Structure formats: structure tokens, C-alpha cells
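The structure under discussion appears below in the form of C-alpha cells.
Of the protein chains in this complex, one is absent; all others appear in place.
Should a chain be cited, it is by its letter among A, B and C, assigned in written order, with residues numbered from 1 in that chain.
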Amino acid sequence: MPVPAPNLYPSFNVVRLSHVCYTVRDLEASRAFYADTLGLQVTHEDSEMITLRAMEERGHHCLVLRRGETPAVDYLAFKLYGDADLEKAEAFFRAKGLPVEWVERPFQSRTLRTRDIHGVPIEFYVRMDRLPPIHQHYALYKGVKPLRIDHFNVFSTNVDESAAFYSEFGFRVTEYTEDEETGRLWAAWMHRKGGVHDMAFTNGRGPRLHHIAFWVPTPLNIIDLLDLMATTGYVGNIERGPGRHGISNAFFLYVRDPDMHRVEIYCSDYQTVDPDHEPIRWDLKDPQRQTLWGAAAPRSWFEEGSLFADTPVGESVLKATPIVAP
Amino acid sequence: MPVPAPNLYPSFNVVRLSHVCYTVRDLEASRAFYADTLGLQVTHEDSEMITLRAMEERGHHCLVLRRGETPAVDYLAFKLYGDADLEKAEAFFRAKGLPVEWVERPFQSRTLRTRDIHGVPIEFYVRMDRLPPIHQHYALYKGVKPLRIDHFNVFSTNVDESAAFYSEFGFRVTEYTEDEETGRLWAAWMHRKGGVHDMAFTNGRGPRLHHIAFWVPTPLNIIDLLDLMATTGYVGNIERGPGRHGISNAFFLYVRDPDMHRVEIYCSDYQTVDPDHEPIRWDLKDPQRQTLWGAAAPRSWFEEGSLFADTPVGESVLKATPIVAP
Amino acid sequence: MPVPAPNLYPSFNVVRLSHVCYTVRDLEASRAFYADTLGLQVTHEDSEMITLRAMEERGHHCLVLRRGETPAVDYLAFKLYGDADLEKAEAFFRAKGLPVEWVERPFQSRTLRTRDIHGVPIEFYVRMDRLPPIHQHYALYKGVKPLRIDHFNVFSTNVDESAAFYSEFGFRVTEYTEDEETGRLWAAWMHRKGGVHDMAFTNGRGPRLHHIAFWVPTPLNIIDLLDLMATTGYVGNIERGPGRHGISNAFFLYVRDPDMHRVEIYCSDYQTVDPDHEPIRWDLKDPQRQTLWGAAAPRSWFEEGSLFADTPVGESVLKATPIVAP
Partner (left out) sequence: MPVPAPNLYPSFNVVRLSHVCYTVRDLEASRAFYADTLGLQVTHEDSEMITLRAMEERGHHCLVLRRGETPAVDYLAFKLYGDADLEKAEAFFRAKGLPVEWVERPFQSRTLRTRDIHGVPIEFYVRMDRLPPIHQHYALYKGVKPLRIDHFNVFSTNVDESAAFYSEFGFRVTEYTEDEETGRLWAAWMHRKGGVHDMAFTNGRGPRLHHIAFWVPTPLNIIDLLDLMATTGYVGNIERGPGRHGISNAFFLYVRDPDMHRVEIYCSDYQTVDPDHEPIRWDLKDPQRQTLWGAAAPRSWFEEGSLFADTPVGESVLKATPIVAP
């Protein structure tokens, strides 16, 4: 098995993925997409920035949109367990020779900014402003009724390296795709919070962000979103789905935001809290790992992704994606 | 508007579509598909024939499977209102110079067999054996939980002619696709029972049967069927969907039976009982008429159909289907 | 069997139930309930009247609210097939010695106003203003996503008489409750449009309106409405449900409007278009006819109803409801 064994005593304690920060060209258009269409709740808004949260989140934001010239992913952020973990994280990244700095982020306690071994800009913090619960304020529920941010998925040029690195601070593999010829990882799904993943890595030109995902209650919410987008000018933003992934068993839909950042809407994964939870292996040649029901994904889904700000992109150590739609 | 006006005083009174009779090569395989997978209930079974009904049907059968060498559609059948309608129907078809004969069909009162103007073999009857209700015997519900047969869809070489003909005995158009260049009908959906259709005609080599459809309670039943078929050896039988049709607004899935007869699983159409219910026009160039959410149908869906027994096939008066998947 | 046999050649042709007219004390409050909470669409509004339709209706209104001092049901209305049916209806009611007058109703062709044998004010018309379809304008869908008005349910002092009377103009019984001791009908469900009912009669002080019902897509829409009402000040308006009726097999919820008019939200009944469709008999002593799952209805549900305007109320020929909640 090419995946790292579960690391039960990690270097520092990551609670879960927390939020993403995007540069977008038109805050108005992004607000129409994320708030009015998907249904996220705006928690702060000024001329340069909008922050949003999902319906069951108490933290101030899971999505930060900053106005800018060129669409980009500014960083992916994770919540740590306690202040000691922030110190340990700093030491960990410093010891790896990776860039480390303390940054101020609005509505958060002090924040550690660094990069992973392939250059993905990541940030860690312990406390964020807490907001009153809105999870039973049903008059606010609209769009796809997003309940929480669920995971990040990034293109990695070397998934074996990515998986090994995140394993050092406790991410555990739940499912993975193996390239049988080379014995290398093609893709890996890794979690901290007890679901299928907080972070996934897929082979490809990278680092680039493939997508972020929001968790919704049932497949019918996804069908509602499709109906809404199809009749409000967003039909061209529907990229793939609805469908069932073999991997993760999730019922999914992929849509693109006005800057082409990809969003997955997602429900139905499973609980993985057991430390001896065995990862599931998929063969790269099995098309049902992508879509249990057999339909192919469009070429764009395999090839396109969002650039991280100020981050050079390189080629993968493995060959290009072998399975695309006709 | 190229569609025939609603004919409020038809030549004879058709209550609804009733059943289809297929020739299948392997009764066992067809039983596994229709009964064990889709969930239809077997109401008769012998070495040569299986009959089935859906969960909310009281009539003896909506599907008749007869063993034979070559897959075929033997006939499409409709239920008439009263005995007088059967007489009127005979006179009507005879006056058109179409072949008319009285046939014996098991579990039915005397049955009129004829053909429509393009040769589709159709049968009419008034009474069928009635069976006790099973619609609250929930222990019997399985598969996709099919509630009733919903409609037939046939390839017609001349949809204008088909629509005009069925209009004479009261079928009313609810939605239609117009070829703007020629001003001709590309497709028409026509009903008797108060939904979007009992019978639809689509331009193409014909006559051939495009599909029959079963009505199910909710989209989640269709998702259950996809999961079941994908994991019980039927993934190759999933042809198209799930999706939402622009036309009819139905949530749909298309699957193929072991003889490649196509079955639509269908929910969510609307009530059309008003005699002044206006048909909805769709432009042939509007891809959302096919799939509201934008995904293209596979080529097979546009081109393949089941042959009617002993019925020659001809070319359409209009050109080949202009919109196919890449 | 105490129910009238299906009358296949009725005195005149009723297409379906059409709309109800209520007197309400506070148009603003009623609008908040029917439009903002249930999700019906306002089609006309002035200082004295609001009209509304459901999402799949093309007719101008299924609900008319008129401002007044005292809550009342002004009339129940039905759509007829053609002008000849309107003439036949007038002759029919006149021959019965029932009051007949022609009235002007906004947005409708000329309208026949009369009363049934127990005094229920009913109206018949052929044509109503037709509005453009909105059934795929998903941005408008909210609340419980009501698709169409489904039926009326009235308290009758003599259900045998009511069923026999409506049978004369073609209403057919689909299900009924029999009082075994007396052999009389306790309740009857009668349809014209091919579902379980357009009109139901329940034994009790009458005539009074028990409820009107709206059809919705799935049980999840009803759950959404419960969540919404429970958190927007309407928790006291939730009277009964959600549950499954034995009779009709419908998934139901009963709520009360600001004037205490009762509304059922309803999905999942079945097709009844066959002229030889057999009615289902229920025993008055079987509690599962009320709620398949066994929970009792509250006393208010058995006893309370809306008064028809200017219509005296009398006692039932049968004893009071024998089954109520503890």
C-alpha cells in the first residue's frame, strides 16, 4: 500500500479545514453567485472584501472574497486546536525550511502563514470571531442551503510527496487512487475532522486549486440548485453532475463561479474517526471511482484549476490524466 | 402554431396508455431487470410470457414480455372508456383504410388491433382483469418503486402527420419542438390522462419505439436506482441522466433493458386537464429543451430505438437530429 | 357497497375543482401567510382583494381573498369543460329547485352561482384569464413550493346524500369510510380530474369547509414548511402532521391560516382515471385510515371548520365523531 500509515501522534493538531481566500474581479458578481444563488450568508462587506459563512457554521467566515485584477487563490486556511499547536506548527514549517510569517487577518487571532512543500499558500490560526447560531433560522435558508465548508482539493505534481507531508501533521488517508504501472499515488483523500477529507490531492500540473466544497443536507438540495442556476443565467456555470462519486460515495455537483473558481456541492460521505479506519484503494483504470454511475466527466474538469497567487506551476511527475470524456 | 388545436370532441374516447408488449430473448434476464431491479410486480408467469404491473396499478399488466428470437415491440396498447368507443375506434381505423382485426389477449376483454398511419401496431380494449390494490403494501416496494406506466415515445418520420392523426381521437399537445426553418414539428408531446403525455413523437427514422416510461415518487428513488444498477452489474445499462428535461419539466433517467429496449424513469410532470391548456413551444436550437441543466445527451439516445415487429422503417421527412453530444 | 356506482355519462362535465373565495379580516396577514410563507404567487392585489395561483397553474387564481369583518368561505368554484356544460349545469340545478344566478367574477367568463343540496355555495365557469407559465421560473419557488390546488373537503350532515348528488354530475368515489352499524357513509372522496379527489365529504355539523389542499412535489417540501413556520412565528398554526393518511395514501400536513381556515399540504396520491376504478372501503373503526402510522389527530381537527357565508349549519344524521385524540 503506497499510502502513509495513519499518524496517530501528529506534530501539531489541526482541527479541520477552515476557509479559503479568493481574489475576484467583481465583488458584486461574486456576491450574486455565492450569497444569492448558493445561499451563503454574508458576515462582512465593504468595498474591498466580502466574507461569508454557511448555515451551520459559528466561525465568522469560510469564504473570503477580495477585489483584485486577476482571479487567484490567496490561501487555504486551517483551524488548530490550541495555542501550543500554533507554536508547534511554526517550528515544524521552519524546520522544513519553508517560509513562515505571522500575519493579521480580520476577525481571526494571530495567524501563521506558510507554504506546503509544493508551494501551496496555507494559513493556520486558533480562534476566529464566533457568531450566533443561525442553523434554525430557516427563513434565511435559500439556494442550495449550504451547511458548512467541507474540503479543499488541489492538483499536486507529486501526490506521494503531498500525502506524506500532510501526514506528518495528522492528516489520514481515507481513499486513494493508485497508478498500477508505477505503484505511485494518483490521488489521495485525507481528513482531520472525521469525514472523507479536509484536503485531497490529485495528480496534475500544480500546485493549483481544483475546487472547494460545501456540504448540503440531501441530494434534493442539489437538484434545487441545478433548477435555479439553469433558469437564472447560470446554466453555463454548471460543469459536471449531478452524480455519485465512487470515491467517497458522495452525491456531487460541480459549478464554476464568475472567476471560474470551481465549487463542489456535496453530501453523503461517511464517518472516519476510527484511528484504525482502513483506506480504500481504487484502480486508476476503474471509471466508477470517478462516477459510480458511469458517466464521464468533461475535459475541463480534469484540466482546469485556479492558480494560487504568486505561486509558480510545474508539471506532474506522472503522465497526463488518462481518462477524459470523449 | 403548427400544432393541431385541442380536439374537444374526439372520434372515440381513449382513457390512457395502458401497456406495451415486448419480444425478449431471455425471460429470466428480463425478469431480473424489470422485477428484481426496477421493482415491477410479476402478475403472471409461464415458460413463454411474464406480465407485470406497477405499484399503484389495479389493471393486470402494464408490461407483457414474450419469449422470442428477435427483440421487438409487438404493440402499444390503450384503454378505451366504454364499449361504444371500441366500436367507434374500429369504424375510425377502417374508414382510414388501416388494418383492423379483433384479437384475444389474456386477462383482457376483446381487443382491437390496428396500426396508425405510419404503421405503429396499436391495440385498444375496454376492460382488463382488475387486481387487488397493493399500493400500501410497502414491504413489496423495491428498486425504483415504480408507481405506474406513464407514456410511450416513438420515432416518427413525420411528426406533423402523427400529431394530426392522434388528435382526431382526442390526444392534445402539451409541449412541442418546432423546426424554425421549415415551420414543421420536430417533436410533440400528447396526452389523454391529464399529464404531459401518454404518447410523444420525435423526428427520426421510423416508426420505432424510443422508450416507455414509468412514474416514480421522487428524484431520490431515481438516485437509489442508479446506485443499485451501478453496483449490481447494470452500470452499462445506464444511458442518460439523471437530469431535468426542459420539456415536461420531468426529472428523468434513461436505462436500457437486456434487449436494449429503453426505459425512462420519470417524475415531476404537471397537470394538463384543462381543455384550454396552452401547449408550450420549444425551439429546436434551444439545448435546454432537452436538458434544462445543459448536459448533452449521448448519441445513442438520439439514434437508437426498438423496432416494431413486422413493421418496415423509413427515413424522416426532416433532416437528421442536429444536436448530439460531442 | 353504499357508494354510488361510477356515473360514466354525467349531467354535465366538470373538469376539476378550481378555486375558493375566502373573506379574511386582514389582507396583509393573509398575504404574509399564503404568499410569503406557503409560497403562492400573487396575481392581483388591491385594497379589497388579493388573488393567488400556485406554481404550475395557468389559470388566474386558485385562491381569492376578500377583506371583510367576519371570516367566511364565500364559495367553492369548479371549472366546466365547455359552454354547453354551463347551460346543462344551470338546467340541472334549476330542475332540483336550487337557487341559480349568473354572477360576474373578475378574470373569469360568466359564472353560474348555485348551492348544493345542503347549501354549500358553489360556482361554475368555463374560462378564466390564462397567465404565462411560471413552472420553471425556479427563482420564484419558495415556502412549500405549492404546485396546484388539489381538493376541497367539507363537513356534510348526510354524506350519502352528498355523494349521490355530486355523482349525478360525474364525481366518482375513490375511497370511503363506512359506518358498519348503520351501513351509511361516514366519509367519501370523489374526483373529476383523475386523482383521489376534487371534493371530499366528512360527517359532521354542516355544511362547513373542513379544508382546502395544495399539492407539493415531495415530503421534503412539507418538512421545509414545518421548519419555516416553526421559526417565523407560525408554530401555533401547525395543527396536525406530518403524516401519511391511510385513505388516499397522501403524505400530509394541516396548518391554519390567520382566520383559522384550514389548509392541507399534500403529496403522493394516485391516478384514478379508469372508469372502472374500484373505490376502496375503510372501516370507521380502523384508526389507520386516518393516519397510517397510528398517531391520533387532535380534537380541533375533527371538530373545527370554516363557515360558509350566509349558510345555516345543522347537525349530522350520524353521531359525533367517535375517534379523537385523548
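In the analysis below, a contact is a pair of C-beta atoms (placed from the backbone, for glycine too) under 8 Å apart; a residue touches a chain by one contact, two chains touch by 3 or more.
Note that this is a predicted model, so its numbers are computed, not measured.
For the chain excluded from display, the touched partners among the shown chains of the whole complex are A, B, C.
Among A:His19, A:His60 or A:Lys79, only A:Lys79 touches the chain that is left out of the view.
Shown as candidates are A:Glu87, A:Glu278 or A:Glu315; the residue that touches the absent chain is A:Glu278. In the complete assembly, the contact with the undisplayed chain comes from A:Val15, out of A:Val15, A:Ala164, A:Val235 or A:Ala296. Per the touch definition above, the residue from A:Val3, A:Val255, A:Leu292 or A:Leu318 contacting the chain not shown is A:Leu292.
Annotation for chain C: contacts to the undisplayed chain at residues 218-220, 223, 226-227, 229-231, 235-236, 238, 242, 244, 251, 288, 292-295, 325-326.
Contacts to the hidden chain, counted on chain B, fall at residues 136-139, 141, 218, 220, 224, 227-228, 230-232.
Take chain A: the residues that touch the chain left off the picture are 8, 15-16, 56, 58-59, 79, 81-82, 127, 130, 133, 135-136, 147-148, 193-194, 217-220, 246, 249, 268, 270-271, 273-278, 280, 292.
Basically, only the chains that are shown with their structure count from here on.
Set against the Cα centre of chain B, the chain with the most distant centre is A.
For the pair chain A and chain B, the distance between C-alpha centroids works out to 44 Å.
Centre-to-centre, using mean CA coordinates, chain A is 50 Å away from chain C. Averaging C-alpha coordinates per chain places the centre of chain B 33 Å away from that of chain C. Of all residues in chain B, those touching 2 or more other chains are 218-220, 292, listed in ascending order.
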